[in-house]
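Every protein chain of the complex appears in place save one, which is left out.
What follows is chain A.
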């Protein structure tokens, strides 16, 4: 009986704690609600300042986003897309939400969650969504879906891809002009069509700017293997390369790490970053420039189209140099005006069609 009393005391104490805390919980939930309201108002103000959007233009819209296994804090693709949606929320008042996929099998149920709940647009971020988005779009012909980096040819899906080869061409030009050893390197993640576009564009850019330069190529086989990328970079630098362009996601951090080690011991080597301005993360000592892929612009563009009633289902939008979807960062501390001028010339030639950049 003694024990019984003791354990019922434990249980009732637990219940008491829960009751007390739930009161607090209720209060703070209300507080959050207030914040959301405030956020929306602020958004409205921004919107008013921004003539294009008007007041709370998107407040009746709900937009969902499904990540791949990388999750929403991957410091890359998914994160950029989610930040863009958060910006959309504060600009237009649209409601945004994300779901993370723990395994590949979660992609379809996660997309379905948004669709069955009546969301106005569901994003699938990354090439992995090709089959999932296709299945879901076929089963729900009324739902609007958008995918990035892959193409789904269905009337209710808008696909956005990037002309990575065009941006890579420009950083290839930079590498060709800046190399002192006439040897540069390319480290890729997985050997697949998207990454092949980076390689092809880079090679073409190097060749256009400096026909004498050679390009060394290595694929490490994964986007999450910085150790192998570091080894690959080490081999390239030992072979006499002085600039390495990486298109290897998280693996690319290994390339930066190797370059930093060498800089410390007094040897000047460079890395060209990818996806966003990596000089911000890795510093200007080793980051020559970056090949930026504006996933955020793509997400904002399509989402704003939806709010404006101009969702382009069935279309494939390719964002290249012309659309400002790829390119160099705005500030490049390590590039001389001369180099930047040449880059600009090549850029114009690509935009007006004088140069066609190969994709493989």
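Basically, a contact is a pair of C-beta atoms (placed from the backbone, for glycine too) under 8 Å apart; a residue touches a chain by one contact, two chains touch by 3 or more; residues count from 1.
In this section, contacts and distances are computed from a predicted model.
Colleague: Which choice in "ABC transporter permease", "Formate dehydrogenase subunit gamma", "Lactate utilization protein A" or "Cytochrome c oxidase subunit 3" gives the name that UniProt lists for the one chain left out?
Modeller: Choosing among "ABC transporter permease", "Formate dehydrogenase subunit gamma", "Lactate utilization protein A" or "Cytochrome c oxidase subunit 3", the correct UniProt name is "ABC transporter permease".
Colleague: Sort through A:83, A:100 or A:305 and give me the one touching the missing partner chain.
Modeller: Only one of A:83, A:100 or A:305 touches the chain omitted from view, namely A:100.
Colleague: Taking the entire complex into account, which one of A:223, A:256, A:270 or A:311 touches the absent chain?
Modeller: A:223
Colleague: For chain A, which positions touch the chain that isn't shown here?
Modeller: 1, 3-4, 6-7, 10-11, 14, 17-18, 21-22, 24-26, 28-29, 32, 69, 71-72, 97, 99-100, 102-106, 108-110, 112-113, 116-117, 127-128, 130-131, 139, 190, 192-193, 221-225
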